[in-house]
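Here the complex is missing a single protein chain, while all its other protein chains stay put.
Labels A and B are assigned to the chains in the order they are written; within every chain, residues are numbered from 1.
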Amino acid sequence: MTDRANDDIVLEIENIGISYFTRIGEIPAVPDFSLRLKRGESYGLVGESGCGKTTVAMAIMNYLGRNGGVVKGSIRFEGRDMAAMSGEELRDIRGSKIAMVYQEPMSALNPSLTVGTQLKEVLVVHESVSDREARDRCVRMLRDVNMPDPDKVMGRYPHQISGGQQQRVVIAMAMLSNPSLLLLDEPTTALDVTVEATVIDLIARLREKFDTTLLYISHNLGLIVKVCDRVGVMYSGSMVEEGTIEELFKKTRHPYTFGLFDCIPTLGADKRGRTLEPIPGQVSLPHERPPGCAFGPRCKYFKPGVCDRGEIPIEHLDGSATHRARCLRVDEIEHVASSAGSEVDASDGEVVLDINRMSKFYEVSDISLAAILKGESTLYVKANEHLNFKAQRGRTVAIVGESGCGKSTFAKVLTGLETATEGEIVFEGENIGAISVEKRDRKLIRALQMVFQNPDGTLNPSHSVGHCIGRVVRKFGIESDPKKVRERVGEMLDIVRLPKEFATRKPRQLSGGQKQRIAVARAFAGNPSMVIADEPVSALDVSVQAAVINLLNDVQKQYNTTLLFISHDLSVVRFISDEIVVMYLGQIMESGAADTIFEPPYHPYTEALLSAVPIPDPDIEQKRIRLEGEMPSVLDPPKGCRFSTRCPRHLGEICDEREPPNQDAGGGHVIKCHIPLRELAQVEPIFHQKDAAA
Amino acid sequence: MTDEARESATRIDADAPKSAEQPDRAGFAKLLYNLGLLRESWAALIGVAIVGFWVLVAIFADAVTVFGPLEQDQFAFFKQPFQGEHWLGTDQLGRDLWSRLAYGARNTLIVAPTAMVCAYFLGISMGMLAGYYGGWIDQLISRISDIILSFPLIILFIIIISVFGASALNIIVAVTLAASPGIGRIVRGLTLDLRNLEYVSAAQIRGERSLYIMAVELLPNARGPLIVDACLRMGYTVITIGILGFLGLGLPPPEPDWGGMVAEARVGVTVPNLAYLAIVPSIAVSSLVIGFNLLADGLREISTRD
Partner (left out) sequence: MVVFILKRLAMMAVTMFVASFIVFALMEFTPGNVASKTLGPYATKEQKDILFEKLQLDDPLITRYVRWVGVLTGVTKDPLQDPELGLGFEDPRGDRYFGNFGWSLKYRGPVNDTLWRRLENTLILAGIAFAIIVPLSLVFGVLSGMREGSMLDRGLSYTSITLTSIPEFASAVFLTAVFVLLLGWLPGTANMQNFEEWSWASQMVLPVAVLVLYDFGYVARMVRGSMVEVMTRPYIRTAILKGIPYRQVILKHALRNALIAPFTVILLQIPFLITGVVVTEIAFGYPGFGKMLLESALFGDITTVEAATLIAVFIAVSTQLIGDVGYMYINPRIRFT
């Protein structure tokens, strides 16, 4: 090929190797990586954490820190070798030709400079425009990213605007000088799902408008489908499969890519419909990669003597110019889709938990002088208001909602870390709403246990796994003899499918997934009748997430425990739960059996949530409903319906003024809305299969 | 703000353990292993060497000296260092300087650690209570600390010692009183950081008593920063004891006291033949403090490296 043919190539990465140099020596984070981006193209780079995708982005920016560097190969941007550029040339390109959007918008913005100062700077530095012109252009760009009231925002500090708005600022900053390449590093991971949907829409629109080349880095295949033309899947520092969206999703060839699809819960099926197949094992550390295929140790098609011999090249498939995979056995593998789940509803229908108009208010003092003078210095945060629902023995009830909806507060009240302000929580026949954990008896405490979100915080780093589980066993008087306690610990480890030797390990010697398993073992060690799981898998990678979900499911079945599953992820909730409670701003908007929630009639908020869920299937189309504005402050919620300020189906005054009724749609399906059920039932479903002919 | 946890997923680095293979050790083996870690920082090594030197001298003061610290050599006043049987010379009363230094080290290294243990006991208790319970307990403890901390330290020492008289016990009381609010503040901060972690909630949910949570769940995880802080404070306490001696508020004479030795000899610094009397104990104090500070720096470096 001649150079001329490459004119429309914006970025060309050729066989680069990126290493970090640490005390233990050179760590090859990315051993060999190639990528070619054409002008105007949108490319998605997917992979789990630690696979090297961010490292690649930083290498493109030539910003690997003092201990990192490109050790081989070349990165050419618009035909120029980045490595050969002087500091001055590099500075010229950064921020003007190549721009970047980061994962955490809050920390990416300077807390002590106004938004305006940080935006204008880009134009002043790169285009030497006057302050006045820079200002005008920044305001225009803020308008382009749908920022409400751009003039005012220019004078604000980052902490004064919401997370979604901060990300819009970062995107505006990146687009200001109309870059030819935009790198997006997990730009929506820190955002709530409805906010994420609007930001994704925005990125897609800006891309069309400015004809920018995108490199979109994400762990979420569902997002990639929405914004990209081509996808590359990375595993342990290497690209394992690459192709167009169509090729990668429909003609998947690499075992790792299959594996990913098999372990992602989708909105299409629940635990009865299919099983999740976790990928066994864990990613090997960069300096401990096996010879041959890096995925080999976790691959079910692994063939000794073939897959572990020498380097494996990435090869084009079936004569396609775009579809490539790094697997020697790609033609021999016949992938079988995961088997159907086999779940019999074991519930005897006994109600274990009955929440009856439970509310939890926090008092906050307003320390502004005006408030004190007016004598209104006490404000109430209505974290939970009039919650009503029931949970039956052996079932899984999910509470879904975005941050600030009050779902974690509910967990605290239930476990007694907080007490209810009013209403009842009847647990196994006893009203426990007003009893704090210090006043609960051992039987009650033992009956209600919890699994937490963050694997790094869930285990005390100073104590061994054995101590941690053993303490529960002793505390709840199950065993007291040290030998028996040890046996019981071993049993629990066995149940969560970890070797007994793990009892002597400290948390820092465990992976995230293993820590969550220990947390599950700890929660179930006292034979509780109910376990509350607060976002137990949201901090885990998908391949590990599946294993923990399966585990929770199995252990629950084994002990016939009621599981209260708190989550923001509708796909996971869809998979695991029998019943779902949807919360918004402290109130329950909709509740009912899992499948009824995903079909009309919908509460308008549920409808918006479902519309925002990223789905890793190019064939499914979602009705597009986007929420306007920001979630109101919990200190000053709307008077009538909590959702009225953002509701796309807002009726009028009645929504703003009067609290909506709880309408019974039959079979325990309750919707809190002023819109008549009949009308709600008439909307078309959010999801439908794309018409193949169209 | 609500106490709603940030619910968006914070993804962890990789699904692999942070440190791959670190076998567990117990007791003495663990201590040796941790001391081995010090090799990675030459600052810490030098610190250990200096502190170790003075600790050995203090313990074996009887063995490493020829003369008693109070013994007066009638035939040798103002003997210069490095000449004859008095290694570091003698003072105006003919007392052996090396011997006074060695026994002075013993005094310092008894008073300073004792004061530190007391200060840490008090400070940790106050900080834990304030940080864990919050509310009015926190308010009360924090306000009392604020008041003590707004007394300039030296004035506090001068008042306490001049009121109650100079003695080892009073020095310990003064240092404890002055240092514990600062320690309390650090512990309170650490407790506040730790108390919202999930393993603490887990302990609360399984009905553990507050004392258990503080002692078993929180304290062990605060020890890293506290050890570094203790090293720094040891250095500072050695300075304080020196200052008290220098100001005439230290151990009453003729007890050997480094600060007191400098004070006695201060006027002579400008006289060529007497300067060593002030310089030698000054070097002793400075070296011990440098030792502690280098050790603290090295420990911090090691602990933040991974």
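The criterion applied here is as follows: contacts are C-beta pairs under 8 Å (C-beta built on N, C-alpha and C of every residue); 3 or more make two chains touch, one makes a residue touch a chain.
Model, not experiment: these values are computed from the prediction.
K.L.:
Touching the hidden chain in the complete assembly: which of B:Val117, B:Leu169 or B:Ile283 does that?
P.N.:
Going through B:Val117, B:Leu169 or B:Ile283 one by one, B:Ile283 is the residue touching the chain not shown.
K.L.:
Quick one: which of B:Ala49, B:Val64 or B:Ile147 touches the chain that's been left out?
P.N.:
From the options B:Ala49, B:Val64 or B:Ile147, the contact with the absent chain belongs to B:Ile147.
K.L.:
Spell out the interface residues on chain B facing the chain that's missing from view.
P.N.:
43, 143, 146-147, 150-155, 158-160, 162-163, 235, 239, 242-243, 246-248, 259, 262-263, 266, 269-272, 275, 278-279, 282-283, 285-286, 289-290, 292-294, 297
K.L.:
So that we can see where the missing chain sits, which residues of chain A does it touch?
P.N.:
Contacting residues on chain A, toward the hidden partner: 61, 63, 91-96, 99-100, 102, 104, 107-113, 121-122, 125-126, 157, 159-160, 170, 173, 367-369, 372.
In the analysis below, only the chains that are shown with their structure count from here on.
K.L.:
Can you name the residues of chain B that touch chain A in the complex?
P.N.:
Where chain B meets chain A, its residues are 2-22, 24, 197-199, 201-202, 204-208, 216-217, 220-221, 305.
K.L.:
Residues of chain A touching chain B in their complex?
P.N.:
For chain A paired with chain B, touching residues are 23, 48-50, 189-192, 219, 282-285, 288, 362, 381, 383, 402-409, 412, 415-417, 437-438, 440, 442, 445-446, 448-450, 452-464, 471-472, 475-476, 504-506, 508-514, 519, 522, 526, 534-535, 538-541, 543-544, 568, 634.
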